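Missing here: one protein chain of the complex. Every other protein chain is in place.
Let's turn to chain A:
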Amino acid sequence: MNPTPSQTVGPFYGYALPFPGGGDLATGGIAVHGYVYDGAGDPVPDALLEFWQADEHGSLAGAPGTLRRDPTNGAILGRDGVRFTGFGRVATDLDGHWTLRTVVPPNGYISVCVFARGLLHHLFTRIYLGQDAFLDSLPPERRQTLVAAEEREGVYRFDIHLQGEKETVFLDFG
């Protein structure tokens, strides 16, 4: 069957998609943070990032409960802090910044899906927390765009450049 085409997320998803604690997959692990930039080098204040990853044992089974709800008033309570759901969602701040708190997956990378106003079809990339054979297959000058830099113990920096000299490597799964 032919697929339904993509369309931009637009600027007005705020009440629908982000939720409190969307970037807090786990406590006591690592933090990854950074900025999203456009082709002029300006921060993108209305990007939405989604993250998907294995748990610390390598399981990609995920778990429900990312959006756990209060049955009394319908409010979003968020994750219960015990089950690792594997999924995160963070809207960039007005300065284009985002933060994710999670655990290191044994396969070494966190999958990222990027949405934004002006982006008609989402983009996939990966945050690598160390070296990997896939990185070795990339041209050296672009490889580093997928590698998070350790700023201090347990805190990593990963910027996403949608366009330009520092353009991030984006992925096609076919």
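Brief remarks on what is shown
To be clear about the criterion, a contact is a pair of C-beta atoms (placed from the backbone, for glycine too) under 8 Å apart; a residue touches a chain by one contact, two chains touch by 3 or more; residues count from 1.
Simple rule for what comes next: contacts and distances are computed from a predicted model.
Per its UniProt entry, the chain excluded from the display bears the name "Protocatechuate 3,4-dioxygenase subunit beta", taken from "Peptide/nickel transport system permease protein", "Molybdopterin synthase catalytic subunit", "Protocatechuate 3,4-dioxygenase subunit beta" or "Diguanylate cyclase".
Mapped onto chain A, the footprint of the missing chain covers residues 1-17, 38-40, 42, 44, 50, 52-54, 60-69, 71, 74, 85-87, 105, 107, 109, 111, 113, 115-124, 134, 138, 142, 162-163, 167-174.
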